[in-house]
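What you see is the complex with one protein chain gone and the rest in place.
Just so it is clear, A and B label the chains in written order, and each chain counts residues from 1 on its own.
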Amino acid sequence: MPAKRTRQRRRVPAALLAPAVVGLAFLILPLAGLLARAPWTELPARLTEPAMLDALRLSLATATTATALSLLFGVPIAWLLARGDFPGRSVLRALVTVPLVLPPVVGGVALLLVFGRSGIVGSWLHERFDVTIPFSTTAVVLAMTFVSMPFLIVSVEGALRGADLRFEEAAATLGAGRWTVFTHVTLPMIAPGVLAGAVLCWARALGEFGATITFAGNFPGRTQTMPLAVYLALQSDLEAAIVLSLILLAVSVVVLASLRERWTAVA
Amino acid sequence: MSTSPHRTTTPGLDAHLVVDRGSFRLDLRLTAAPGETVALLGPNGAGKTTALRALAGLEALSDGHIALDGVVLDRPRGGRRVPPEHRRIGVVFQDYLLFPHLNAIDNIAFGPRRRGLGRAEARDLAAQWLDRVGLGDFGKRRPGQLSGGQAQRVALARALAAEPSLLLLDEPLAALDARTRLDTRVELHRHLAGLAGPAVLVTHDPVDALMLADRLVVVEDGRAVQEGDGESVTARPRTDYIARLVGLNLYRGTASGRTVRLASGEALTTAEALEGDSFAAFPPSAVALFRTEPDGSPRNTWRAVVTGVHRHGDHLRVQLDGPIRAAADVTPAAAAQLGLEPGQEVWAAVKAAEIRAYPA
């Protein structure tokens, strides 16, 4: 909006600026450390390595699928938590955020106990349909969804709580039923919150390591995502690990920035 | 919908709105004939907006009923409650509530789309409505890019485009500045006059109520305290609230011929003769102030103390305390001559011919 742009630039109070600068330095310096240590001459060779490309492609595909799944299931969950009126809602909210506090490796073990070959659901799938989830790309997506969906839920629930219900009432008086109100009014109005949640979710999924390596194992081309490739490279070759990390970073920054660009262009 | 218990024979709106909310209770009977605009006038917190929300189906009735054109929309005792989206009741909200993610055309087309029109048809209809409210060139604008007056007109067009059987307006002009308000009020009046169905307007501004509505219902503390056309309500206010709104000094007492004796023991001599419980009212401009006791014709005079002096238009409004509390309007010149200031004692006088008396 033009009014916003012409607003005078205000001076930032020192009490905010000082901790902000310290905090930024803390966040950015490790990245600078990686950049300083990176063997730039190796970069072109690494970029064309088929194993690296496989891992990158797998990472992008699985993180995106996990984000789509999180949207599909997370938005309704967020709606329930924000608008639902049922006993135990606060307990449910706490449970939903469990994957945020659970060490991812433990999350991976928990997933194995449910979807593993001898898990509650997994054994049934195995016997009934001869489907085995661990060590498959599906497992990677499940692990990512498990750890990243809470980010989406928390973000969307916040947006829903902040949304002005009166717009939904206005839509109802214009003849819109509940579902139409949700799709045509609520969802578009909380779109920024949904997008922020999806971005967080995608970023978390992309960086996912612990639950993935535990639940999905590590198999090149099938379950070896970039973070797994980085971790294994770290075992033998620090420089290679740094290069892989930088590629992952660069790709995610480009994707997120272009997404933001497109979104702000629309809005 | 056609089963007999859910039908009445009254055309237009026939409602008895009862909403219980702890310490507050709304209990309001309200009718509006087709083509009639009824204003709910009252102070903040009187329950006007609650009444409107109950009509629209956004607030549940505790008791009573709402029937529109013979169809019962709400009757808690009959277990009947038609949801808002099926009531065909249009609402113009106080801050318009235009959907921020849709442009003006799509905001207006929202209702027609829900009524089953195709996208193109709905947009055509919306464009016609936009023309009708004089904003033909503003279709692509988002609500954030419209002025207050424009947004108000888009909100009106949006409500009307859905072809409501009843139109509700919640303080439709309250958010506008004085100048825009004047223009928008005139235009709103034009649209209301052209409506086939009834309309209910909620406002705390007597000027809006008088100009836009055919009938006024004064609501105070959840109840209707006075009802009638603009003239009768303003000429004969029955509560302090209305008296203050229309700028009258209002008293209640017992009439005996041309004298109304007030609860304080004072008596006012009035123009009309009356018997029994009654109101007596006079405008502040009818009060004359003197430094010494005036003599002459039979008039109402009393000693009073000035408690406040404020500018009021091109004259000064003087608040008087004493046996009869009243407001008096004097010119600045007269005030200077009298040396009016809080605490000063004066004599107040009102001609009997200026005091109107009517039964309570």
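Here is the rule we go by: a residue touches a chain if its C-beta (ideal position, glycine included) is under 8 Å from a C-beta of that chain, and two chains touch if they have at least 3 such contacts.
Convention: contacts and distances are computed from a predicted model.
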Query raised in the report: One chain isn't displayed here; going by UniProt, is it "Cytochrome D ubiquinol oxidase subunit I", "Sulfur carrier protein DsrE2", "Molybdate-binding protein ModA" or "TRAP transporter small permease protein"?
Result: "Molybdate-binding protein ModA"
Report task. Name every displayed chain that the left-out chain is in contact with. Result -> A
Query raised in the report: Looking at A:99, A:116 or A:207, which makes contact with the chain not pictured?
Result: A:116
**Report entry** Option touching the unshown chain, where A:17, A:31, A:120 or A:238 are the choices
**Finding:** A:238
Query raised in the report: Of the residues in chain A, which ones touch the absent chain?
Result: 33, 36-37, 109, 112-113, 116-118, 134-135, 213-214, 216-220, 223-224, 228, 231-236, 238
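Everything that follows uses one rule, which is that only the chains that are shown with their structure count from here on.
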Query raised in the report: Once you find the CA centre of chain A and the CA centre of chain B, what distance in Å lies between them?
Result: 53
Requested in this report: Sort out for me which residues of chain B touch chain A in the complex.
Outcome: 56-58, 83-91, 93, 97, 99-102, 110-111, 114-115, 144-145, 158-159, 162
Query raised in the report: For chain A, which residues are in contact with chain B within the complex?
Result: 1, 164, 166-167, 169-177, 180, 184-185, 188-189, 191
